[in-house]
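Our next item is subunit A:
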Amino acid sequence: MKWLGNNWDQVLVALGEHIVISFTALAIAFFLSLVIGILAARSERVFRWAIAFTGFLYTIPTLAFLALLIPVVGLGRANAIICMVAFSLMIMIRNVAIGIREVPADVVDAARGMGMRGIDILAMIELPLALPVIVAGLRIATVTVISVAVVAAYINAGGLGTLIFSGISNDFAPKIWVGGLTSCALAVAADLSLARIERWLRHRAD
Partner candidate 1 sequence: MLFIDAWQFIVAHPGRFAGALTTHVALSAAALGLAIAMAVPVGVLLADSRRGTQLAITAANFGRTLPSLAVLALVMPLLGTGFVPALFALTLLALPPILINTCAALQQVDADLVDAARGMGMTYAQVMNQVELPVAMPVIFAGIRTASVQVVSGAVLASYIGGGGLGDFITAGIAMMALPQLLVGAIPATMLALGADWLFGLLQRTLTPVGMRAT
Partner candidate 2 sequence: MIEIRGLVKRFPGAAHPAVDNLTLTVPEGCVCVLIGPSGCGKTTTMRMINRLVEPDAGSISVGGRNVTHVDPVSLRRNIGYVIQQVGLFPHWTIADNIATVPKLLGWGEGRIAARVDELLERVGMEPTTFRARFPRELSGGQKQRVGVARALAADPPVMLMDEPFGALDPITRARLQDEFLRILRDLRKTIVFVTHDIDEALKLGDRIAILRDGALVQYDAPEALLARPADAFVESFVGTDRALKRLGLIMAEAALEVAGLPAPSLAIPAHANLRDALSRMLEGGVDSLAVTGVNGVVLGVLTMSAIRRHTGAGDSANNQ
């Protein structure tokens, strides 16, 4: 832990990079999944096609996916972000679609009966009520994305993985510890915070 004391700035930089690419990927995935998810909620065909395709993407091993993108986009953050978005889409589209579908039909019916337009119903009724499920999906996606970002350091995307890889190739255990434990801590912290938000949303809905 002496190493940490002397090099905490290095760790912070890595942590910062990690958070930036993760957040970017999640933001992109979130908006994409909202659009596709809403479409999928309305159409059984879109739903099944979207789930099948993104499910296929999700099964691809992380490192293999990054590697397969190299001939196309080379190394670096763009590669990593594409991979992270692809993985997140599977979970998020499914959760957006399912979340909207699970809104009780009688609630939507009442809204329509009161003269609300489709877009109003979506914005004021369906999405708010689907929020707990959507956040549950966001939670899983976040953890996944943080995990991918650790590996993506190997293709020059930066992040906490750089510490780990440096530690492994130089056989320098402190770097492995710091890199490994910090990324675990980041993942757990993100998961717990989102879990709390999810719980709060569910309570509000009751």
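Here is how the candidates were picked: all candidates are chains of the complex that A comes from, given by their letters.
Basically, a contact is a pair of C-beta atoms (placed from the backbone, for glycine too) under 8 Å apart; a residue touches a chain by one contact, two chains touch by 3 or more; residues count from 1.
What you are looking at is a predicted structure, and each value in this text was computed from that prediction instead of being measured.
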(message) Quick check: counting C-beta contacts as defined, which of 1 or 2 touches subunit A in this complex?
(response) 1
(message) Help me check something: in the complex, which residues belonging to subunit A touch candidate 1?
(response) 56, 59-65, 67-68, 70-71, 75, 143, 146-147, 150-151, 154-155, 161, 164-165, 167-168, 173, 176-177, 179-181, 183-184, 187-188, 191
